[in-house]
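Here you go, one structure.
Only one protein chain is missing; all other protein chains are in place.
Order of writing sets the labels: A and B. Residues in every chain begin at 1.
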Amino acid sequence: MVDYDPAIIGRVFETTEPLQVSAEMVANFCTAIGESNPLHTDADAAKKGPYAGITAPPSFAVTFRNGQHFFQHVPRYGKQGFDAGKDVEFVGPIRPGDAITLSSHVKEIYEKTGRTGSMVFVIVRTTLTNQKSEVVAHIDHRFMNRT
Amino acid sequence: MPEDNSDLNFETVKIGDELGPEEFHLSKDQVRAYARATGMWVPRFTDDEAARKEGLPGMITPGNMSLAILSKLVTDWMGASGARLTRMGTTYRQPVMPDHTLTLHGFVTDKKDIDHTAEMDIWLENEDGERLVVGTATVHFPR
Partner (left out) sequence: MSTTLDLHSHSEASEDSRAPLEAYLNWLKLKRADRPLDGIVLTEHRQFNQDADYRELEDKFGMLVLKASEVETDYGHVLVFGVTPEMTQRFDFANVHLPAQEVIDEVARMGGVAIPCHPGRPNVGLCEHYTKKPPLQNVIAVEVLNGGSRKGEDDRSEALVKQFGYRAIGGSDSHLVSLIGLCATRFDADVRTADDLVRELRGGAYEPVDFRPKRKPVPQAVAVEVK
């Protein structure tokens, strides 16, 4: 069975400094994914939309970088962890001008075998909060380690 | 191309409704644009030779980009309906290699009256029909 200190589960190990969201970042992201929805790209059209202004597409939420010490706190087993997938809860809009803070804790650790052999999965939950302390997203990162 | 789905609402959505299928060519330039836009300018996402040195078959698509592409399948389907994508889960089963024709698929699998949401399966396939990224999404419709 997988060896880890149960006390790490649920304990917040990192909260980043606020990360600024610029209009340029949102525009570049939209171009990169081929997003042309005016709610995300056209200030005049977005003013008439549900959020009275441009918002980033929902998947912009996963582009924020965790802190430089993030992986020091994520338990490792065997070879380097791979991004095996994400579960994202989109709670609120992210807008140009927002400042987003990321707060992370280890949610779960489990073992299984698959095509590439024995694996340990470490699930880390990151909560994104804006400058008004509103939660805008929860992201569960699934890191796969090959043992 | 996104459909005009301004008629889409909780009442008209049916279990079994299809999203896509949508075929597109994911180019290396597009992957590089994503890497640049999101601060992920690292060898595995930008350069074939460097990616091979890391043991990969060539440069690969960031998982986050696959998530973004699949979420756009859902938000395009939502169109101007006023619905909101509230949750998305993805599993990266195989690396997504650029310079390939990919097909996006989705199906509405459930509707919940209690919270006015629809659930859907979504996935991304390569030319051989292998499902490279699979997942589900939840869409909330206004009352």
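Please note the rule applied: a residue touches a chain if its C-beta (ideal position, glycine included) is under 8 Å from a C-beta of that chain, and two chains touch if they have at least 3 such contacts.
None of these values were measured; they are calculated from a predicted model.
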Residue positions on subunit A contacting the omitted chain are 1, 31-32, 34, 110-118, 121
For subunit B, the residues touching the chain missing from this view:
15-16, 23-25, 27, 29-30, 33, 89, 91, 101, 103, 107, 109-110, 119, 121, 123, 127-130, 134-136
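The working rule: only the chains that are shown with their structure count from here on.
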Chain centres from averaged Cα atoms put subunit A and subunit B apart, in whole Å, by 16
Provide the residue numbers of subunit A that touch subunit B in the complex, in ascending order.
25, 28-29, 31-35, 37, 50, 57-59, 62-63, 65, 83-90, 142
Touch list for subunit B against partner subunit A, complex:
2, 30, 33-34, 36-39, 63-65, 67-69, 71-72, 75-76, 82, 84-92, 135
